[in-house]
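Have a look at the structure below before the remarks.
Left out: one protein chain. Kept in place: all the others.
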Amino acid sequence: MVSRRHFLQQTSLMLGATLVSRSEAASIPEAALRDHAQTELPSLPAIGRPYNPVVTLNGWTLPWRMNNGWKEFHLVAEPVEREFAPGMTGHLWGYNGQSPGPTIEAVEGDKVRIFVTNKLPEHTAVHWHGMLVPNGMDGVGGLTQPQIKPGQTFVYEFELKKSGTFMYHPHADEMVQMAMGMMGLFIVHPKNPRFMAVDRDFAFLLAAYDIDPGTYTPRVSTMTEFNIWTFNNRVFPAIDPMVVSRGDKVRIRFGNLTMTNHPMHLHGHHFEVTGTDGGWVPKTARWPEVTVDVAVGQMRAIEFYADVAGDWAFHCHKSHHTMNAMAHGVPTMLGADTQDLTSQIRQASSGYMPMGATGMADMSAMNMALPANTLPMMTGAGPFGALEMGGMFTVLKVREGLARNDYRDPAWYQHPAGTVAHLVEDGLPAPTQSPKL
Amino acid sequence: MVSRRHFLQQTSLMLGATLVSRSEAASIPEAALRDHAQTELPSLPAIGRPYNPVVTLNGWTLPWRMNNGWKEFHLVAEPVEREFAPGMTGHLWGYNGQSPGPTIEAVEGDKVRIFVTNKLPEHTAVHWHGMLVPNGMDGVGGLTQPQIKPGQTFVYEFELKKSGTFMYHPHADEMVQMAMGMMGLFIVHPKNPRFMAVDRDFAFLLAAYDIDPGTYTPRVSTMTEFNIWTFNNRVFPAIDPMVVSRGDKVRIRFGNLTMTNHPMHLHGHHFEVTGTDGGWVPKTARWPEVTVDVAVGQMRAIEFYADVAGDWAFHCHKSHHTMNAMAHGVPTMLGADTQDLTSQIRQASSGYMPMGATGMADMSAMNMALPANTLPMMTGAGPFGALEMGGMFTVLKVREGLARNDYRDPAWYQHPAGTVAHLVEDGLPAPTQSPKL
Partner (left out) sequence: MVSRRHFLQQTSLMLGATLVSRSEAASIPEAALRDHAQTELPSLPAIGRPYNPVVTLNGWTLPWRMNNGWKEFHLVAEPVEREFAPGMTGHLWGYNGQSPGPTIEAVEGDKVRIFVTNKLPEHTAVHWHGMLVPNGMDGVGGLTQPQIKPGQTFVYEFELKKSGTFMYHPHADEMVQMAMGMMGLFIVHPKNPRFMAVDRDFAFLLAAYDIDPGTYTPRVSTMTEFNIWTFNNRVFPAIDPMVVSRGDKVRIRFGNLTMTNHPMHLHGHHFEVTGTDGGWVPKTARWPEVTVDVAVGQMRAIEFYADVAGDWAFHCHKSHHTMNAMAHGVPTMLGADTQDLTSQIRQASSGYMPMGATGMADMSAMNMALPANTLPMMTGAGPFGALEMGGMFTVLKVREGLARNDYRDPAWYQHPAGTVAHLVEDGLPAPTQSPKL
């Protein structure tokens, strides 16, 4: 990743070889980079139209500059290292140092100019999923534009016609590039900041990988048997919780770039789907839900009032997707007497440990020696003990007395470092009713 | 299963070891048990708010008692034996002697107290899916409560804020416990019995298992290649038909706890989805449908007028899900001449039988010797011959002249023993138009 440190210098060099002229190259905005997976404070726009920014879970928003009425962004497609959780890192492809790439935020009516520099070993192109753009800006390599070759920079320009929840991803060697992690959110805020306003607005993408235990690079040809199921390329317990104040109107936006549907389930609240990647859903058309199925290549924005304090699970309801990497073909040992068998196997393999004779819950407590770069299958701790989860799982923390709707207050987002384990220590109110055992 | 016969005695014993005090233990209501898979007559409430009960397909409703304004229920999590169909039984985990567990029915506004006793070999916890409960009652082991250890009894208490179609299932060692069959329906009827009233109201859960031929216990780590696809842990032709009177307004409610979507298809009628696990769908938001896709962790209530007499298929539209256990990797024999090959193989394996050279329809008529505890892949008979089905398939029988809306009339539900084959003999009117061959 050393090369990133010399980014601007290299870019200028490479640009010389492309059709972006030297004078244009000099004017390309600096590409902001990140080398970590922390949730960053949303930034209010200092200039341009005002809006209520989103919080990208374990992500960040790409800075831009205003140039003659155009908002200019710079995306750099490149190999990156992404920490799925402490203890496991993936060698992925992404944008600006991380995968997913940074969230792009702008406002309905804005004119945006997005420079895309390709630092991958193969060509790429960027499709602005859900957005109404001129055909030449649609980013389908071969169909609407030539591919962006390694070293080249391509310039996309379009006006943002509608507010909503969109995303960007390659439309070039598409299966491989998305399987390697290339994707990012594109949020277009309404021109009128009071339209569809909420108190808290979270956003992330669903992505899945197939990474063999002990290795770092996804198998790009896998179609069904993935083993890493993520929110924004993080797995529980390393996905940040969503902290809100009791009474807040909350929006959560998510898009799916895996290879299967994800039924996203929220505990303790009934919600409505208020937005898709095609715009906002009329009130007459909304359904009350607790689980919304988000198909591949779909985005959903859900809204609800966080009216009951406590720790509420939010997760994909496919139970395999709330586990970290595991083998799917192991025999069931429930009820089996594994004593004798174990002795025999240990003569051949001294570290052998039989699992699951009374269920698998005991696994989360085991301190098994794992291969390098591998996470426990079931993990995480809450105020009442082990959670036995992984993958696509996080917690909505509804707390009393947090300042509402002040996006400039860092305290609002500076909750402890992002694991549910911290619930034990965060000094926030305990659940509202003591269990009776 | 002997232990169940001494249940109360054992429970008292075990309770001594938990935090439920001896005086409390004495007050726990008796846990009703079942050891069969017959559809039971819905029971009208003798006390408490009136409601129109649901018919749980191949299931039953848990009795309760009133205690000082609280409706008290008792669920016992335990290993059970479930007959998928005559000829095949699964060794599952469930509640109160069966899997799925009994349906809990109560009324909007009711205060319910649910005692959960754990007789499994590992800890558990019960999540009330879709219900608006205080955080400490949400049933996520480790997050909102300590796990319920084997032998312990945990008490859940909450008020039923909204009517609708909900379910309960573990949130502890979740993948394993749901893969073993732990789930049940929770129906909350509207306070006003005329609100959303229908003439017939059926309910069941979708569950899938991976059980090797000749064995009894599901493989709990399977993610995609299941081989037993069920309505309420029954497979066709052992799923009871839904018998209604012509002209009835009918509701069918179902929830999905498998690992994939199930597109539920009804023949001969257009329906609307009127309810989800988040509540009732407004009229302006409803779509006309014949196939509704129910995602994992979703519930759907559909409604329609049964206005044409006859036998109407109701099934999952994924054709593999209307088959019983089969191998998915066998080569296609269509068009192959299997005569010579058969002779050769029979020298090695004398019972060998080539299948499928002209399609698979001939299989349903074969009397092949099956391994123990295995069902035919394609089976079932109707008035016109073999149906060649299995799994998630049943029949809506629309008949003339049945009493409408009288939930106290046992005749209404006492149709023959639950296989479509009985259509031939049930003396009910034949389909409305004779086929012309």
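Note that the chains take the letters A and B in the order they are written out, and that residue 1 is the start of every chain.
Just so we're on the same page, a residue touches a chain if its C-beta (ideal position, glycine included) is under 8 Å from a C-beta of that chain, and two chains touch if they have at least 3 such contacts.
Computed from a predicted structure; not experimentally measured.
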For this session: Check each of A:37, A:75, A:179 or A:205 against the chain that is not shown and name the one that touches it.
Result: A:179
Problem set entry | Sole residue of B:157, B:248 or B:293 that reaches the chain not shown, by the stated touch rule | B:293
Seminar exercise, completed: Checked against the full complex, the residue among B:73, B:93 or B:312 that touches the missing chain is B:312
Exercise. List the subunit A residues touching the unshown chain?
Worked result: 18-20, 91, 120-123, 127, 129-130, 132-138, 140-148, 152, 154-155, 157, 162, 171-180, 217-224, 259-261, 273, 276-282, 284-285, 293, 295-298
Seminar exercise, completed: Note that subunit B touches the chain not displayed via residues 224-225, 261, 263, 265, 267-271, 284-291, 293, 308-313, 317-320, 322-323, 326-332, 334-335, 356, 358-362, 378, 380-389, 395, 420, 423, 431-437
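The working rule: only the chains that are shown with their structure count from here on.
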For this session: Measure off the straight-line distance from the CA centroid of subunit A to the CA centroid of subunit B, and report it in whole Å.
Result: 35
